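Just below is one structure, and these are the notes that go with it.
One chain of protein is taken out of this complex; the other chains stay put.
Coming up: chain A.
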Amino acid sequence: MTYAYGTAEWEKAYLEMVEKRLATVARPYILGSPEWVATYEKMIQESQEYKEAAKGWEGTVVIHIMANPALGLPEDSYLLLDLWHGECRSVRLVPREVGVKADYILSGELERWEAVTSGALNVTKAMMQGKIKLKGSLAKIVRYVKASTLLTEIATHIETRHLSQLSDEEREQYRKELNELKAEFGF
């Protein structure tokens, strides 16, 4: 069954899917997988420091991971962070057409995000170096530099498996799962 993003059905089915995967998929989770995204959401929501730093922040942020078919990511991924005055209302994998409309989009190749989440690449530096591109009001991001830094710092604390670390078999399996999710949820 295919759900339409933005409907209550989509949200319900998404949460059920995540719950099921959290119960069955072994840790560490693959970067950008639904279970990784759910862990990320929980950690942001639990961060008191983020709440403080992001007071007054309004706007959705998308982490855009560019496709890398060779590594097992056949299409671009969009992780939508719904952030509002220090609260992280949700983090979801969303369809492309939704992701590209976010207020802020951080775009980068899979390898860059792997380096960011492993702590090898600082996201601010990566943006300055053009390794990660920002779309959205720079003036506003600069005002919330601590909150933005914390968002990526939190991601480094998730125990993560990178696609580049998977065996061919695991990669094939993950690719299949992504195709099924796409059919169901549109991402």
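Just so we're on the same page, contacts are C-beta pairs under 8 Å (C-beta built on N, C-alpha and C of every residue); 3 or more make two chains touch, one makes a residue touch a chain; residues count from 1.
In this text, contacts and distances are computed from a predicted model.
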Choices "Xanthine dehydrogenase family protein molybdopterin-binding subunit", "Cytochrome bc1 complex cytochrome b subunit", "Aldehyde:ferredoxin oxidoreductase" or "Ubiquinol oxidase subunit 2" - which one is the UniProt name of the chain not shown: "Aldehyde:ferredoxin oxidoreductase"
Contact partner of the left-out chain, one of A:45, A:124 or A:164: A:124
Positions on chain A contacted by the hidden chain, ascending: 120-122, 124-125, 127-130, 133-134, 138-139, 142-143, 145-146, 149
